[in-house]
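Note that one protein chain is taken out, while the other chains of the complex remain in position.
For reference, chains read A and B in written order, and residue numbers begin at 1 within each chain.
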Amino acid sequence: MNDNTIIEMSGINKQFPLVKAIDDGKFDLRAGEIHSLIGENGAGKSTMMKILYGVYAPDSGDIRVGDSHYKAMDTKKAIELGIGMVHQEFMLAEGLTVLENIILGSEPKKGSRIDFAKAREKVETYSRDYGLEIDLNKKVIDIPVGEAQRVEIIKTLYRGAKILILDEPTAVLTPQETVNLFKILNALKEDGKSVVFISHKLNEVMEISDRITVMRHGKYIDTANKEDVSIPQLAQMMVGRKVFLGAEKRSHEITDTVLSVKDIYVPSEREHSKIRGISLDIHKGEILGIAGIDGNGQKELAEAVSGLRKVERGAVVLNGKEIQNMNPQKIRMAGLSYIPEDRNVRGMNKSFSIKENLVADCFYKKPYSSRGVLNRKKIDNYAADVIKKYDIRPADTDICIANLSGGNAQKVICAREIDGDFDVLIAAQPTRGVDIGSIEVIRKILTETRDKGKAVLLISADLDEILALSDRIAVIYEGRITGVLKADEATDIKLGLLMTGEEIYEKE
Amino acid sequence: MKKNDYIEILLSILAALFIGGIVIFIMGFNPLAAYGELFKGAFQGNFGFGSTLAKFTPLLLTALAFHISTTVSVFNVGVEGSLYLGAMAAAWVGFGLTGVPAVIHVPLCLIAGAAAGGLWALIPAALKVYYNVNEICTTILLNYVAIDITSYMVNFPLSSKSGSPQTPSISDSASLTEFMLPSKANTGLFIAIALFVVLYWMLYHTTMGYRLRSTGANPAFSEYVGINPKREMMAGMFISGALGGIAGAIEVMGVYGCFLDNFSNGIANNGMLVALISRGDIRIIPVMAFFLAILQSGALGMQRYTSLDDSIISAIIALFILFATMQGLFKLKTTFGGPKKHTGLKTGSEK
Partner (left out) sequence: MIRNSTSILFAMLACSITQQANILNVGVEGIMLVAAFAAVATSFFTGSWVLAIFAAIIAGVLIALIIAVANIKYKADIFAVGMTVNMLALALTKFANHNILHASGSFTSQDIKPIPDVKVAALSGNAVVDSLFNQYNLMEFIGIILIFVTGYFMYKTVFGLRTRSIGMNQMAALTAGINVVKQKYVVMVISGVLGGLGGAYLSLGYTHMFTENMTNGRGFMGVAAMFFGNMNPVLGWVGCLLFGLLDSVGSQLQAYGIPSQLILMQPYIITVLILSAVLIVRKRKKTKLQSTNAGEA
């Protein structure tokens, strides 16, 4: 054991209701180092650090900080021990000034007044020492994201943090702001502070880290010094393979283009998800898989095509007709079905029954209603058929869909979307949060849809799924397509590179 | 609605009655006898039962009005304002038009009331839908504006100039027949019940109802299936205001025969509370409204025979509602299962 190690987590296990987030996880941190923790979405890196910061308690395992061992942390203790965390979602009160936000909870007092002068002095010291430029008097609602992040960093320093955990800090920053952040992190390192840098952006990680730890599917994979490892190697460790739930691929010919995305620009709340010029063609009878680490614009792409998000520039052409910025229902009627990635938000009405959800897209059409009156009998029959066909449990058409497991709810949504006339199906993260049995059913639905001659746009953060189902694979990174490959040409390494920003263009 | 909810409501009633009973006892009366007089007062004779029915009508309508707005997840506290404006509109059409047969005049007045109430509700609705202005604030404030507008109208342009703050009486052709005299019961009761049935049918058996409920359940999803949440919220609010307006119209046409300044003593607020304790289940609303009507009209009976004044009943009612709005007040060991079906009722500020 290196004498320099100030934090050591071992044997950590954490089970959430539907998924085992951490499976025998470990992590250690040395004094004065910048240590990156990388992995795909769902790898467990955020959870691991939240356990260290006391947001979650592990089911088992040991946390050593300095010379003391802990079974679990709470945030107060973590702060006392000098651990500070900057979350992905900023914990700032918008209407308060920067200074007020920083001192909240640990305000210096002069009698009953807050001693703003003293606070200001202390904060300005940190600001100077580490190059954290902030305007103390502005309200948080008026400052740009990069500055808000610096505020969060000072918050931790103000409470005496010697160990800083940053969760995906560059996700919200422009390239210039990222450069500034790295300057700040180096200044902190120079002062003897330690930094845990959670990220999935390999080029950044290679630039800033001393050591890098990789996690995958909740498990610890490996730790390496930066000098000893290359980006492709990291990519491979990150995306590795597990059980192959493959489907039969048949050789097929590329036929007519049914959906064409032409150089679209789509806005987003997050800087790196803003789509700045994506072009794609999808053909009849093919599954085009969109691979990429979650948060690179997939959601925005799906929503733009389905009409739920504005397309600021460019065009989306379906069957020869331009559909961008049309009302979602009209796009649907033009031949597009969509299985959304967040089914609870965009996929269903949680408080409605199965049958009411099944007819959500057609309740106003015959035979389910006529002249504004719902035909309950027809709706009931349809629901009963679907339940039987896809083995939905519990098998009761009237039951509130909130009582179904994720897998069953997703089956209901899929059933709804593939019923009826459509030419293109967009499936975004269709098997996320779904049990194995339902995964099979859903994947079968997708391939059958393709076999019927329809086009499927499959968006998934699960690379196995993409590889198993797609005929062609396009990779998305920071709102752009970095490359398109035929399925049989796609290797883990190539995909890993594309997913982290390298660009490979095939001649089309 | 979970069975738990039913039990909590029941326990709230019992708790409130129990506390009230203690106070009655301290005052020197037998609580059971007193409650007996209460129920007698609410059911006995034309005056008793008639009063109950008369109070039930506006309570039911305003409760439904509030319920519909929460169906599209808007808190329409402005039903009182719609009530007043609807009443004024109905009164105007009632005394303004003469020589029209009842079969036309009555519906015309009701439509006027509904239109006035509905359009009024569109103001806070638009502010919320397009600019996200908290509808609780705007509707409370606008209530006062509505009351002031009608107060102005009844004291000046539309005044009967008879010394009391009222409009001229409406024609007979605009009146709703009273029955069970000398109570204030009138055929508006049947209108209210009919509207309840229509509303229920609309919500659960028509595409319009589906769209409204879907908007309240999940606006994001509704948007995706082509339902325009903005439009549905406006529609829901319009219906809400319209129901309030009809409630006001009925009071004018069946009870007072004219518009009386400040005639409502918070009718719509009581209706709103009825809707809130029904916890989102529209079928409970008539039951709760009827129960409240019993308490309110029985209070008079209890007062007559026991010399206890009706403030005791008001306090009991208030306590009951207070208990009923709290969740988990009664520690129920067993959870009677059954999936939840209602949409939550949360204030805007809680979001």
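What we mean here is this: a residue touches a chain if its C-beta (ideal position, glycine included) is under 8 Å from a C-beta of that chain, and two chains touch if they have at least 3 such contacts.
All of these numbers come straight from a predicted model, not from anything done at the bench.
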Worksheet item: Just one of B:140, B:220 or B:300 touches the chain that is missing; which is it?
Response: B:140
Worksheet item: For the full complex, which residue in A:69, A:313, A:452 or A:486 touches the chain that was left out?
Response: A:313
Response to the item:
Missing-chain contacts on chain A, rising order, are 75-76, 79, 91-96, 100-101, 103-107, 109, 112-114, 265-269, 274-277, 312-313
Discussion item. If the hidden chain were put back, which residues of chain B would touch it?
Written reply: 27, 75, 77, 127, 131-134, 136-138, 140-142, 144-145, 148-149, 151-152, 155-156, 266, 269, 272-273, 276, 309, 311-315, 317-319, 321-322, 325-329, 345-347, 349-350
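Everything below uses one rule, namely that only the chains that are shown with their structure count from here on.
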Worksheet item: Just curious, how far off is chain B from chain A if you go by their C-alpha centres, in Å?
Response: 47
Discussion item. Can you tell me which positions in chain B touch chain A when the two form their complex?
Written reply: 205-208, 210, 213-214, 217-218, 220-226, 339-343
Item to complete: Spell out the residues on chain A that touch chain B in their complex, using ranges where they run on.
Response: 306, 308, 327-330, 332, 338, 340, 345-353, 356, 360-361, 363-364, 369, 372-374, 376, 399-400, 402-403
